[in-house]
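A single protein chain has been removed from this complex, and every other one stays in its place.
Entry: chain A
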Amino acid sequence: MTDRITVEELAELMKKCTGVTVTPEELRRDDTAFAGLGVDSLGLLGIVGELENRYGTPMPTDAERSKSPRQFLDLVNSALLTGA
């Protein structure tokens, strides 16, 4: 397991937890927002829960309030880096 969450892993998690199909390329774009993809706050909460179970570490509480995949990845990856 890598110590960083990639856009590929986030795409897979989004599919699993929220049923939203999205390409890694879309997630890389700065202007992609969760709301536009159809991911609601409960869906994001599910993704956070899944990540916490996978990595065995708590994610920042702000993570589930992220507006965009970029913002989300920055937050969770900085937490993983600090934790490591």
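Here is the rule we use: contacts are C-beta pairs under 8 Å (C-beta built on N, C-alpha and C of every residue); 3 or more make two chains touch, one makes a residue touch a chain; residues count from 1.
Everything that follows uses one rule, which is that contacts and distances are computed from a predicted model.
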| item | value |
| --- | --- |
| Name of the absent chain as recorded in UniProt (options "Ketosynthase chain-length factor", "Amino acid ABC transporter membrane protein 1, PAAT family", "PadR family transcriptional regulator" or "Formyltransferase/hydrolase complex Fhc subunit A") | "Ketosynthase chain-length factor" |
| Residue numbers in chain A that touch the chain omitted from display | 17-21, 38, 42-43, 45-46, 49, 52-53 |
